[in-house]
Every structure is written in C-alpha cells, then in structure tokens.
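A single protein chain has been omitted; all remaining protein chains appear in their positions.
Then we have chain A:
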Amino acid sequence: MSRADPETEGTARTARPAADTGPVTEPAGAGRAPSPLRTLGLLRSELSTTFRRWRTLALLAVLAAVPVLVGIAVRIQTGDGQQSGRGGGGGPAFLTQVTHNGLFLVFTALAATLPFFLPLAVGVVAGDAVAGEANAGTLRYLLVAPAGRTRLLVVKYATTTAFCLVATLVVALSALAVGALLFPLGDLMTISGTRITFADGLGRALLIALAVAVSLTGLAALGLFVSTLTNSGVAAMATTVGLLITVQITDQLPQLHAIQPYLFPHYWLSFADLMRDPVYWDDLVKNLQLQALYAAVFGSAAWARFTTKDVTA
C-alpha cells in the first residue's frame, strides 16, 4: 500500500523557496584560497594518524631494538676479551671503535639498519600511504571532504618524509642511550685519524642521522607512487619492499656497474664520509642529488597517477 496522497505531499515539499540555491559562492568564513595554515591542519591530522597506528609504533620499536642488540653483542664479545676485527666498508669499520667510545654505536647502528631495516619500515609506511586508505575506503571520504588530491598527496609525502626522519632518530637516540650505558664516552677519532671533541662528535652524529633520513626520501617517493597504483595496502608495501631488495641486489652485481650510480641506494653509505676530517662531500652531494631526482620523478608520477585516477574503492 502506498501513501495517502503522494501528489499533494510531493508538490508541497518541492515548493521550497530556492533563495539560497544559486551557483556556489565561496564557502562562508573562508577567503578565495583557504589559509595555508589549514593545510597544516591536515598535515597534523595525518602525522598523528600515522604515528598513532599500532603498526608504525611496532616498526619504530623494532628499529629501537637494533642498537640494543648490537650494543649488547659488542659488549659480550669484548667481555670475552676478544676484539671484533671486521674492517672495511662504510659500516662495520665503526664497530671496532664502539668499545672505546659509545658514540660510535650511533654510527654502527645506522650503518646496520640503513641497508634493510630502515628502508623496510619506510617502504611499509609509504606503500600504505594511499593504498591503505583506499583499502579501508577512507580515501573516498578524505577526497569528498574535500582534501584535494594534490594536497592530500603532498601531505602524504611530507608525512612519509617525517617518518624517515623519526625512524632514523629513533635508531640514533636508542644507540646513543645504549652506547652511553654500556661504553665510555669522550673525545673520539675520525676515520682520517684526527681527534675531535665529544660535542663535535655529537654534532656529526646528528648530521649523519640527517644524511641517513635524506637517503630514504627517494625510496619514500617510489613507495608513494606504487601506493597510488593499487587499492591494496599490502600489495603496495610488498611491491615497494620487493623493489628495494631487487635494487639492493642489482647494486651489488659488478656486471651492472653502468647503471649502479642511478640506483637509489648506491650512495647510501656515503654518510660515513661525515666522519672524515675534513668531510669528504662528493658522494654525500651525489646522494642528495640522486634522492632529489627520485623524489622529483616518482613524485611527479604519483601526482600524475593520483590526480587522474578513478577512485572506486
């Protein structure tokens, strides 16, 4: 059975004054372009959403655990009266120094986590950035809010970059704490053999952490691009991490020597040059340029993809 009198009820409700229904004027309370501060609102929201995620915290916890393990291992080894003598390469060269100065644990931990643990964590966060929202369906609500596709993508990249920095600092600070706890601190020796003060060493440690964080930004852009290609967060994370491993292997094959300078991890260990005296900048700058190139190329690709994509999830 249907309504008593649909005709009159229908027309009665239709005949609503249409006074305020002209074409859209600018939203009340906002100028033609909303204040840039309001974009910071989305960034803040994105940061707090990312860092409140259980998975992010778990990744950071794992990263914080690495220096603890390295520190304890070195301590036990030297406790046995043995000196670990693995030299060569950028990373392990620091290892022998750890027993003399806890600050070296910072360099050791960063060298140990940069090839795999750190980029893995970044790959997870970057890969999930857009695809995870699509997977959960929240992407459509953000876009309808309207977050704006370009704005959302920029905020996502900024947040991923922030994660690179936070993840690196977590490793560095954990290493510093463990180093201070288990080993003596004091003046230290650079790779070049000169002696610098502990304060100078701390400053260099901070610079190294920054260099490591910057090293990860190219991968972050790559992960973000992959993230715009799929509606599955897990697929995006797996692809990003898979690419990372493939590139890492490619970077080790002598036959592929010609393309290696263009692989994003190629200059990663250049951060050790910050421990030279004077600092050897060449590879550091090359690393910076390479990361900027990756960020530009994959950032543009992600933008081109995301701003034209049909959001069906």
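Just so it is clear, contacts are C-beta pairs under 8 Å (C-beta built on N, C-alpha and C of every residue); 3 or more make two chains touch, one makes a residue touch a chain; residues count from 1.
Going forward, contacts and distances are computed from a predicted model.
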Name of the absent chain as recorded in UniProt (options "Transketolase", "ABC transporter ATP-binding protein", "Manganese transport system membrane protein MntC" or "DNA polymerase-3 subunit epsilon"): "ABC transporter ATP-binding protein"
Contacting the left-out chain in the complete assembly, out of A:Arg53, A:Arg75, A:His100 or A:Lys286: A:Arg53
Hidden partner chain, touching residue among A:Leu59, A:Val74, A:Ala147 or A:Met237: A:Ala147
Sole contact to the chain not displayed, among A:Val68, A:Ala158, A:Leu182 or A:Val311: A:Val311
Interface with the undisplayed chain - residues on chain A: 1-3, 5-11, 13-18, 20-24, 26-27, 29-30, 32, 34, 38-39, 41-42, 44-45, 49, 52-54, 136-138, 140-148, 151-152, 308, 310-312
